[in-house]
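Pasting in a structure now, in structure tokens, and then I'll have a few things to ask.
In this view, the complex is presented without one of its protein chains, the others remaining in place.
Here is chain A:
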Amino acid sequence: MNHNRQSNDGNHDDDSALSDFLASLMDYTPTIPDELVEHYLAKSGFQCPDVRLIRLVAVATQKFVAEVANDALQHCKARQAAVVKDKREKQQKDKRLILTMDDLSKSLREYGVNVKQQEYFADSPSTGIDPATRDE
């Protein structure tokens, strides 16, 4: 009985926490606009008249993108730190942090998204091979 009471109180707290959170969402405007989220939710077939749920999805997506970008930033900084060890000139030039496909694919891999690009494009299978071996 005690356990039940505690769980009931816990549930009540959780319920209130959730409802408070949803209420607070109305004050916080996420960066991703509501119309965009509504459009893609409608495309997927999800019907909901409640605006708070749309805000919830928007905030969740914002969190996801922020995490991915953060990881990519860490990769970018790590690469710059590795380069600095070799040449000091690059440190002054590459102060700008640029989101590249390379960093993005590394960070997305942890989230289960496989973004792979061709490393290079060649004219024929024998491009770049040592000419001695090519003749053979």
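Just so it is clear, a residue touches a chain if its C-beta (ideal position, glycine included) is under 8 Å from a C-beta of that chain, and two chains touch if they have at least 3 such contacts; residues count from 1.
Following the convention adopted for this analysis, contacts and distances are computed from a predicted model.
Asks: For the chain omitted from this view, which of "Transcription initiation factor TFIID subunit 8", "Hemoglobin subunit theta-1", "ATP synthase subunit delta', mitochondrial" or "WD repeat-containing protein 41-like" is its UniProt protein name?
Replies: Spelling it out: the chain absent from the display is recorded in UniProt as "Transcription initiation factor TFIID subunit 8".
Asks: For chain A, which positions touch the chain that isn't shown here?
Replies: 10-11, 14-15, 17-18, 21-22, 24-25, 28-29, 31-37, 39-41, 43-50, 52-53, 56-57, 59-66, 68-70, 72-73, 76, 96-101, 103-104, 108, 110-113, 115
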